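With one protein chain held back, the other chains of the complex are shown just where they sit.
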Amino acid sequence: MSFMLQSEIEITTKGRGTYELTARVAEAVRSARVSTGLCHVFTTHTSASLMICENADPDVRRDLETFMADLAPDGDPRFVHTAEGPDDMPAHVRSVLTTSDLTIPIKNGELALGTWQGVFFCEFDGPRTRKVYVTTLD
Amino acid sequence: MSFMLQSEIEITTKGRGTYELTARVAEAVRSARVSTGLCHVFTTHTSASLMICENADPDVRRDLETFMADLAPDGDPRFVHTAEGPDDMPAHVRSVLTTSDLTIPIKNGELALGTWQGVFFCEFDGPRTRKVYVTTLD
Partner (left out) sequence: MSFMLQSEIEITTKGRGTYELTARVAEAVRSARVSTGLCHVFTTHTSASLMICENADPDVRRDLETFMADLAPDGDPRFVHTAEGPDDMPAHVRSVLTTSDLTIPIKNGELALGTWQGVFFCEFDGPRTRKVYVTTLD
């Protein structure tokens, strides 16, 4: 019989940057006592996102931020949507290029992430209070 | 007991651009009478895609289209796959950079989207008749 459990995580960001969520998502999985299943993670914001990324060297996330900042720079003169500031449209672009939703397998009661994979919240605005839904199913 | 319901949405696009699907996906969720669950959205095309994006100011999607058009321009001389026209390979690139599948939580019988989030179909070719699957589960 299938069992679906949904919880919410609140994240207080200190500004732009990446915030590791792996432990909090793993905790939701353990609470759900799912042996084999799936874990869905979703963020409800359009100037923030989720990603799975290398979790060992913080420089990896810094380099990713540099990459995104060059690809969709603040104040890019191509952008028409500037009413919410020069960093708003770049935030939307970076959010679309990463993702709002992730689904991760659950195996033997744990997230089946690879050794170097972490789940990260990407804040492209902030500081802000942000919401993430975690839904587990088996 | 789990219940899974699958339906199809047909979209007639007038050409390149973004088309909001939020109301049609929300309607499928309501028809499924799922209280807590997940809603999966999938498009079956390689020159189109899905994205979750800011839904208030249409300039946001226009700016995203500008961004994509500059990143993977029509007629890009780097591309070898030109048999289907100068806009075909850029369409495939833009499709890969966005997504073909989205999963959104369902809470209290409704899509748990954020205030500013909308579900959009991205047409990188067209005008065309396009297909989107919506699968709900609880």
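Which chain is which? They are A and B, in the order written, and residues in each are numbered from 1.
Assume a residue touches a chain if its C-beta (ideal position, glycine included) is under 8 Å from a C-beta of that chain, and two chains touch if they have at least 3 such contacts.
A quick note: this is a predicted structure, and the numbers were derived from the prediction, not measured.
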Residue of A:P86, A:P105 or A:P127 in touch with the missing chain, whole complex considered: A:P105
Contact with the hidden chain (one of A:S7, A:T22, A:T82 or A:Q117): A:Q117
Contact set of subunit A toward the excluded chain (per top definition): 1-2, 36-38, 51-54, 57, 59-60, 62-64, 66-67, 70-71, 97-99, 102-105, 107, 112-117, 137-138
Where the unshown chain meets subunit B, residue by residue: 1-2, 4, 6, 40, 42-46, 71-72, 78-81, 83, 89, 92-93, 95-97, 99-101, 103, 131, 133, 135, 137
